[in-house]
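A single protein chain has been omitted; all remaining protein chains appear in their positions.
Labels for the chains are A and B, by order of writing; each one numbers its residues from 1.
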Amino acid sequence: MSPQILVDGLIAGSMIGLGAIGVTLTYSILRFANFAHGDYLAWGAYFALALSGALGSLAGGALAAPIGPFSFGWSLPLAALAATALTAGLALLVDALLFGPLRRRGSSVIILVMASFGAALTLRSLLEFTFTSKPFYYTGELQIAVRFAGMRATPDQLLSLAVALVLVILVHLLLTRTAIGREMRAVAENPGLAGVAGVDVRRVVRTVWALGAVLACMAGVMAGLLIQIRPQMGLDLLLPLFAAAILGGIGSVPGAMLAGLIVGVGEAATVAVVGAQWRAAVAFVILVAILLLRPQGLFGRSDG
Amino acid sequence: MIDLFGYGAFFLSMALTYAIICLGLNVQWGQTGLFNVGVAGFVAIGAYASALLTTPDTPDRLGGFGLPIVAGWIGAALAAGIASFLVGALTVRLRADYLAIATFGVAVMVQLCLLNLQGLTGGPFGIGFIPRPFAATATNPALFAALNLALLLAVVAALYLGLERLLRSPWGRVLRAIREDETAARALGKNADRFRLQAFAIGGAIMGLAGAAQGHFIGFIAPENYQPMLTFQVWAMLIAGGSGNNRGAILGAIVVWGLWAFSAPAIAALFPPDQQARAAALRIVLIGVGLCAILLIRPRGLLGETRTVSRHLPKAKPKP
């Protein structure tokens, strides 16, 4: 495999990994596969688009001027920060209106999955209604790729990769080293016992939605920065997200990231060898393989 | 007058093709509790299989084989049934939502193949000139429409009666027991998986048949007809009608298809001509909100589930 494929794959895979962490966390705590997660990514990207547009025009263009070697100005990182809060708000709103009432009624997993499917289509079509299906970009600036050891990558790409890795490490530390992380692990294993042990399960659920949405938003902003922003972007990423979450083992944050990178590299290799039109098949092939060979995933427990 | 009849027949015929998909989904979800997020994929498999078998020989793709329409329909049911069996076999012993994810993956994969395997599927432009039933009467539009409607009515009626019989057979009762009684399902163990798998394959075959019926009724098929939107519509139909209830499945298909068809001009009228894409998106938002609202407010649907069968169930006992 050429080193360039590896670089392209890792960059794409880091976005998939971030999204997959959200899927794996909400899955392990709320016990259902959320088909709307891809659309949280897309909403995050559009939130950041609207905000950075507003910020860019606000200060007479000063915030829109590119920072150093990057293609974007300060308006984008600032907008991305605010967008994470808005995306978290969106996820909490959907939970309050839809999943929460269904959960309290004791609905089965499948009703929740079905509701998430309905939420996904609604959210996606709302984006299409508001922004039309026309693609958008955060910036019109062109970038010169950096070359090293026969590989090339743009500064934006390298920054995204670095941000993704930092986020993964932060989430991993949050889960393993903090009180709320311990509570999240406890609820994932046994929500009833967690309540008996004094954990406010509803607060943990809200935290998990917010955390998953923040990561989804960051992944969405990266996808928007490196590729483009379209209402369909969440739908297109959904299968890779699920494949990575299952491959990594439901509940495992490092697993989801590593699996995301594997899916990303697999996609890059497929694009290079077979052709770009078959990129989307990679996630399916990986999904089938993992379900056949090791359904609990790379880092999952078999009782999962 | 003729126009009104023609439109009515067309509307009802389309609704009936959806009713067939709904009946298939009802076998999977309503009777067995298996969740299929890839309905569009299985319908597409049926539509394309039948199109390949029945269209006249075409130079730039495989086939067609010019077979009679009946052969196409049988082929469609077989192809979609086999695809369902394979996906089911992969996931039936795993968590319920892994099946959902896998079927979603199938729909994505089918869409990809439809677009890219040009030698088989005709690519983005799809397949045209699919023979229509009673083509000989096409010169008399009213008769042609009436005959097609009658054919679809007959198919729906036959499926309805067949499924109702199946439901009341020992096989159907075991299926119901598996869905309603966790202990019974566990006691059956591997056998429960086998029953589920059979139901999933039968449901998939019916969806394939529906795809073929739809393709032959319209006369052409293209990948864009088989987006997740289709899955979503069929879900809305079944949920609205009442899952587990075959009459509800048919009623839901007609009601939701009616709302869908008549909301198009209503919503389109609210938007200027250059904003029609927005109108289409808004329509999907409305149906999405509608589905969620039904799940929240009236989870049993319009008709709800007929519980006559399960009442006669013998109490399942664990094996000694």
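Here is the rule we use: a residue touches a chain if its C-beta (ideal position, glycine included) is under 8 Å from a C-beta of that chain, and two chains touch if they have at least 3 such contacts.
Definition applied: contacts and distances are computed from a predicted model.
One chain of the assembly is not displayed; among "NADH-quinone oxidoreductase subunit J", "Branched-chain amino acid transport system ATP-binding protein", "STAS domain-containing protein" or "Nucleoside ABC transporter membrane protein", its UniProt protein name is "Branched-chain amino acid transport system ATP-binding protein". Under the touch definition stated at the start, the shown chains contacted by the missing one in the entire complex are A.
The chain omitted from view is touched by exactly one of A:Val199, A:Val221 or A:Met257, namely A:Val199. Shown as candidates are A:Arg31, A:Arg103, A:Arg152 or A:Arg185; the residue that touches the absent chain is A:Arg185. Mapped onto subunit A, the footprint of the missing chain covers residues 179, 182-183, 185-186, 188-190, 192-202, 301.
Following the convention adopted for this analysis, only the chains that are shown with their structure count from here on.
In terms of their C-alpha centroids, the spacing between subunit A and subunit B amounts to 32 Å. Taken together, the subunit A residues at the contact with subunit B in this complex read 32-33, 35, 98, 101-102, 107-111, 113-115, 117-119, 121-122, 124-126, 128-129, 132-133, 235, 238-239, 242-243, 246, 277-278, 280-281, 283-284, 287-288, 291-292, 295. Contact residues on subunit B toward subunit A in their complex (touch as defined above): 29, 33, 35, 37, 90-91, 94-98, 100-102, 104-106, 108-109, 112, 115-116, 228-229, 231-232, 235, 239, 277-278, 281-282, 284-285, 287-289, 291-292, 295-296, 299.
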